[in-house]
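For reference, the structure discussed in these notes is given below.
The complex is shown incomplete by one protein chain, all other protein chains being positioned as in the whole.
We just call them A, B and C in the order they show up, numbering each chain from 1.
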Amino acid sequence: MLEALFYIFAAMIIGSAAVTAFTKNILYAAFALLFTFFGVAAIYVLLSADFLAISQIMIYIGGILVLIIFGVMLTTNVSIVDIKEGFTGKTSFIIAGIFSAITCIFFIYLAFKMPFINHAPKDVKLPNDSTIKPLGKLLMTNYLLAFEVASVVLLIAIIGAAMIARRHDD
Amino acid sequence: MLVQEIYDNLKEKFPEAVLEFIGTATGDPSTVVDAGQIYNICKYLRDQDGLEFDYLALLSGMDYKDKFGTVYHLYSLKYKHRFVIKTYLPKEDPSLPSVERIWKTANWHEREAYDMFGIKFENHPNMIRILCPYDWEGYPLRKDYVGQETYHGVRIPV
Amino acid sequence: MERKFIEYDFGRVDSERMRLNVGPQHPSTHGVLRLEIELEGEIVTDVIPHIGYLHRCFEKYCEQMQYPQVIPYIDRLDYIASMNNEWPFVMGVEKMMNIQVPERVEYIRVIFAELNRIANHQIAVATFGMDAGAFTPFLYLFRDREMILNLFEHTSGARLLYNYFWVGGLAHDVPPNFKDTALNIIKTVRATNEEVMRLLMGNKIFVERTVKVGILPADVAINFACSGPVLRGSGVEWDLRKAQPYSIYDRFDFNVCVGSNEIGVIGDSWNRNIVRMNEMEQSCRIIEQAIAQMPNEGDVREKFPKKVRPPKGEIYCSAENPKGELGFYLVADGGNKPFRLKSRPTSFVNLAVLPEICKGYMVADLILILGSIDIVLGEVDR
Partner (left out) sequence: MGNFVFDLIGKNIVAALVICIIPLVFILPYALIAILGELKIGAWMQDRVGPMRTGWKGVLQPVAEVVKLLQKEDITPTIANKPLFNLAPFIVFIGAFAAFAVLPFSEKFIPSGINLGLFFVFAVGSFAVIGIVMGGWASNNKYSLLGAMRSVAQIISYELPAGMVFLSIATIAGTLDMQTIILNQSGPIWNWYIFGGPQGGAIKFLFIPFFVILFIVYLISSLAETNRTPFDIPEGESEIVAGYHTEYSGMKFAMFFMAEYANMYVVSAIIVILFLGGWSSPFGTSFMDGPIWGIFWMVGKAFFFVFVQIWLRWTLPRLRVDQLMYLGWKVLLPLSIACFMAIAFLAMIN
């Protein structure tokens, strides 16, 4: 049953990601991202990474996606811009194709070479307990510096955004 | 101040423009002035010490059958006196200066007079119809008005 | 028929601004008013009122009607305060024809006009509260208005368009229990007003919403010839009942309510409404005095002229309506129909000030400012 769920969610992720990539309407792309993010969260749930799953929903759907949609909606008439504009000739098409093919091959190669795929134990027992405690401990001990630096970066971003958004006329 | 005193004051200041004093047995006396001078006269009435007509109660367009006209009913909130000015306008192409810059309230009243009588007010910032649709034909309150038969294909019941 | 292209320039259109049509079908334009507003975010940068959706050729009709037949049309101007509407017209005709109406009629007219003033202010405050989202005071005030309408119904037979003030008198005498009913109404009105003062006018959220919103300075108000609570809210002590006492208003002791700096700023939306609330109390006082002084006996119809045919002449007769100065400029040519009857519509004049005072406020404030001006589209469009 879990496998069936996995394939459903995987199909949802790929399908909505394809819509995001190929649709001509920017707002459709943004809303398709909703399903991509949601599917990823579902995969996390299947992996018993509950904290990660909920964080995914909160940060990506509640934060980033809302931001994207707002950006798209509030920018004048972006939703009716034809994305195909600026797509010039066959040369760029061929170059883009070559690059994407190379990247694709590289990632597939990487995936099969990665140790966590090849050397992962076959019958891994998923933890039944919450992941929140070990995560919290690790963030507060081993990865404290990274955690704190991330918060500083976010603070800088907030201050910068506030500065930009401020009215300059006073 | 009595109406007669205001009239005398005005007549002294604008000997040519002030034409006639109509006193009636019943109702309000009024003063007929030259339409072309209406802006100056109104400005004088508003700004002159002792008169200070700061309140334009009503501006009406009129159709006297043989001529058009406008009537201005003025108050002074300070002295609590009232005054009525009239102008007469020709049948063809009636127009006179707007008093919108003196009393802002005249804006809509003048638009209404234009809408109903076709009296044009010069220097008015927005001389368009106000009550009738913007593409209505004719001026409904004229005594010789004949209504449109259809409006945008819809028959108008009489 | 080919549709004509209508050209009118409403100024520069900035692409970053949004144009929004408020009305003609909108819950809080109080009728079929269309406001074309220009928004920058939620800030109103421009307002263009489009009126005339309810235009029904009142003045043209009047030229076709005999004088007594005009009164029902006048009822339909400000249909919330029909009693008050009829008054300046019949007063004008009476002045032209030199009719002195009996004392008793004058007192009844004063009482009904003041009752209708209360009813009108109740609607004004109630709908204003509803614009701000407070629904309950609306029903409290309407419940009381019901009593006033019942009295009107008993007297004139109609609940909204009374056709009660006739040239030279009144259509009917008052019902026998009239005095008690009126005093009872005053009692209820006072009790409810006290409650509304606490529930609505003194509510912290409501005060925050309305104070310093839509400030109308006194000089602008005079320049726009605003009248009634709109003018008095700006601190100008101008009430036709005191300034040019008509009928028998010089016999009563009452105050002219003006806006103050106490809670709001002079001329803001809150002050316009507190003036209305206070005026209700003053009306109650007038009614009490009028009922005490009113003669009990007397025919209200004895002065009816056989033919209403004012002599040639013209008159501008105005009265202090709940919404402001309603006047009729009546030109008579000696016939039995008016040669010209031009009304000074209170709401029409007061509405013209709206674009002046709502720039720079938010959409929500615009609705409140419109509500505080208290217009009736029947009168704006005529």
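Here is the rule we use: contacts are C-beta pairs under 8 Å (C-beta built on N, C-alpha and C of every residue); 3 or more make two chains touch, one makes a residue touch a chain.
Predicted model only: the values in this text are computed from it and were never measured.
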Displayed chains contacting the withheld chain: A, C
Residue touching the undisplayed chain, where the options are C:Ile185, C:Leu200 or C:Val258: C:Leu200
Options C:Glu86, C:Asp131 or C:Glu279, residue touching the unrepresented chain: C:Asp131
Omitted-chain contact residue, chosen from C:Val32, C:Ile367 or C:Val380: C:Ile367
Residue ranges of chain C at the interface with the undisplayed chain: 18, 20, 26-28, 42, 129-136, 139-140, 143, 199-200, 203, 205-206, 208-209, 362-365, 367
Where the unshown chain meets chain A, residue by residue: 1, 27-28, 31, 34, 50-51, 54-55, 57-58, 61-63, 65-66, 69-70, 73-74, 129-130, 132
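The working rule: only the chains that are shown with their structure count from here on.
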Whole-Å gap between the CA centroids of chain B and chain C: 24
Centre distance in Å when chain A and chain B are each reduced to the mean of their C-alpha atoms: 70
Geometric centre distance via CA averages, chain C-chain A, whole Å: 61
Chain C partner contacts - residues on chain B that touch it in the complex: 24-28, 30, 54-58, 60, 62-63, 71, 73, 77, 80, 84, 103-105, 107-109, 116, 126, 128-135, 140-141, 150, 152-153
For the chain C and chain B complex, residues of the former touching the latter: 1, 3-4, 6, 8, 51-52, 55, 57, 59-60, 95-98, 220, 222-225, 236, 238, 243-244, 310-316, 318, 325, 327, 329-331, 340, 342, 344, 348-349, 352-353, 356, 381-382
